[in-house]
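Have a look at the structure below before the remarks.
Missing here: one protein chain of the complex. Every other protein chain is in place.
Let's look at chain A:
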Amino acid sequence: MNPELGNFALALACCMAAGQAILPLIGANRRDARLMALAPALAVGQMIALITSFACLIHAAITNDFSVQNVAANSAVSKPLLYKITGVWGNHEGSVLLWAMILSICGGAVALFGRNLPSALQARVIAVLGGVAAGFELFCLTTSNPFARVWPAPLDGQGMNPLLQDPGLAFHPPILYTGYVGFAVPFAFAIAALIEGRVDAAWGRWVRPWAVAAWCFLTCGIAMGSWWSYYVLGWGGYWFWDPVENASLIPWLTGTALVHSAIVVEKREALKIWTVLLAIGTFSFSLSGTFLVRSGILNSVHAFANDPARGVFILGLLALVIGGSLLLFAIRAPQLTTGGLFSPVSREGLLVLNNILLCSICAVVLTGTMYPPFMSLLFGKTISVGKPFFDATTIPLAIPLMVFMGFGPMVPWKRAQMWPVLRRLWWAACVALVALVLATFRMRDILPVLATATAVWVICSSIADITERLRLFRQPLAQSWQRARSLPRAVFGAALAHAGVGIVVLGIAGMSQAAHRIVEVHVGESEMLAGDTWTLTDVHPAEGPNYSALVATIEVRHNGRLITTLHPSKRTFASQHQTTTEVAIHTNLMADIYGVLGDRHGDDANPTYVLRLHYNPLAPWMWLGGLIMAFGGALSLSDRRVRVGAPRRAKAVDVMVIQ
C-alpha cells in the first residue's frame, strides 16, 4: 500500500510542478493576482507531496518491503536500521527522489520566506523552480522509479555495498545535494530577472542569502565527502581529483564567485550581467555534475548507475534547462543597464579579481575533467589526468587569489588608496613572512611553502580586519565590545569564512608533508614512523551485526610514553562476499595517526600482518576549516540585515514623498 501511495504522491508532485511552472508565469505576464497567488500554494503542495513520497520510500526500507525493487536491490534484513534509512539515498533511484524532494523544499522555502518579494518576481522564481522540478520528477517517474515492484518478492534483499555502510556517507549525500539544488534558487532569480528585464541592488540582496545558504551546504558536503574518502577508503588520501569530486568542486568555485559578485550588485549595482550569468552557470554546473555522475559518462569509483537510457533523458533535460537559460540570457542581457564605475584599486576591483581567478581555476578543473572523456569520445584515445596535472594548474592560480583575499575586506568601495590598507596589514604581512621562512626550513617542495605563507597571511588579515573594525587595543575594551555588538554579523561571517579558507590550505600544505610506511610484522614487533614507535600487540576476530571482522591492536608510543592504541580492522560481509578495511585514526588536532590493517600471511602458528601506518600532519584542519567556512556563511545569513528591512525595492521615489 505505502509504495503505491508514494508513487501517487510523486506523480501528484510532478503534476503540481508542471502547473507551478506554467500558471504563475502567465499570471505574472497578465498581472493576474489570482494566478500569481497560485505559485506559493502549488510550491508548498508539491513540497508536501514529495516529502510524503520520500517518507513512503523510507517506510518501505525500514519495514523490509522487498517487493519494492529498489529496497530488494539495496537493503537486507540484517542491515542496521540507520543504514536502512540512509540506504534509501545510497542508490540511483532514491538519490534522484531525494534531489527532487530537496528542490521542492527550496521552492517551498521561497514560497514561505519570500513573502516580502514583489509578487510578480516571487511567482516567476517559483515558476522556474517548478519547471526544473517537473523535469526531474518526470525523469524519476519514467526512467528510475524508486517504487517499482518486483514479483515474486524475494525473501531477503541483496544488501548494500559495505563501503557505503558508514555514518559519514549516510549524511554526505543529503547535504551535498542541498548544496547543489540550493543553487537552483539563485538560478531561478536570475531567470526571473531576465524575464522581467530588471536587475538592481534589491535583486542582489534577495539572491545573496540563497546563494550563501547553498554555498554553506555545498562546502559542508564537499568537506564531508573528502573526510569520508579519507577514513573509509583507507588510502590515506583526502582528494583524488576524481571526476565526481571535480563535479562538486566546479559549482563550488563558481558559487563562491557568485556569492562575492552578488555583493557588488547589492552595494554598487555593478557586475549585474556577470552575476546573472554566474547564477545560471553555477546551477548548470550543479546539474551537469549530477548528469556526469548518473549517466556514467565519466567512469569513477562513485558510479552507481551506468545506464545510457537515463543519460539520454538527463542530457535532454540539461540541454533544455542550460540551453534555454543561456538563450534567454543572450536575448535579454543587453537590455540590462550597466552599473556604477569603480577604479581597479577598490573593493569592487578586488572582487572582480576574485571572480576572474575563481573562474580561471574553474576553467582549469573543467578542462582537466572533460578532456579525457572528450579525447576518448572523439579520437578513441584513452588518457587520464590526475593529481599532478591539477596540482600544477590550480595551485599557481590559488596563491594569487589568497594574496588578494587578504586585502579584499579592508579595501574601501569605489576608489581606494593602497597605502592606508598596507599600513593596517603590515603585521599580518610580517607574520606571513615569518611563516614563509619557517616553512622553507621545515617543508619539502616550493608550493607547500608558498601555500603555508599565503594561508597564514589570509588568517592574519582576517584577524586584522576584525581588530581594526573593533579598534581593539586602541580603545578601552568596553568600547570595542560596544562596536562588536553593533557591527553586522556578516562582517564576522566573512572574516570567519576567509580564515576557514586559510585553515583548509594550511591543512592541505601539512598533508603534503605526510609520511607513511607499509610494513609486514609479527604480533609483538615494532616499527618506527615519524619519531613514534608503532607496536602490533594483538590481532583477534570479532563479530558485527552483518559482518565478521579481524581487529588489530596497535600501540603508538613516543619516547616510551603511550600516545594511543589504534584498532584498525578488516570486515568481511558475507552477503556480498566483500571485505572492507576500517581505518583507525587518532587525532590530536595537530596531526592524525592513521593505521590500516592489511592482509594476513604466513602459517597459522605465527602469522604476519601487513600494516600501513600514516602520520598526517594538520590533516584535521582541512575539514575543520571547511566547517569554519560554512559556519562563517551561516553567521552572515543570521545577519539581521538579511531579514529586516532589506528586501525593499527602491522603486518609486513618489512613495517616499507620500510617506
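Worth pointing out:
Quick note on the criterion: a contact is a pair of C-beta atoms (placed from the backbone, for glycine too) under 8 Å apart; a residue touches a chain by one contact, two chains touch by 3 or more; residues count from 1.
Going forward, contacts and distances are computed from a predicted model.
Not shown: a single chain whose UniProt protein name, out of "Cytochrome c-type biogenesis protein CcmE", "NADH-quinone oxidoreductase subunit E", "FMN-binding domain protein" or "Sulfate adenylyltransferase subunit 2", is "Cytochrome c-type biogenesis protein CcmE".
Residue in contact with the omitted chain (choice from A:60, A:322, A:519 or A:635): A:519. The residue from A:197, A:386 or A:488 that touches the chain not shown here is A:386.
Across A:95, A:580 or A:636, the residue that sits in touch with the chain not pictured is A:580. Among A:363, A:523 or A:627, only A:363 touches the chain left out of the display. Those residues of chain A that touch the chain absent from the view are 161, 163, 299, 301, 341-344, 352-353, 356-357, 359-361, 363-364, 367-368, 371, 376, 381-386, 388-389, 392-393, 396-397, 415, 517-521, 527, 577-581, 596, 598-599, 601, 610, 612.
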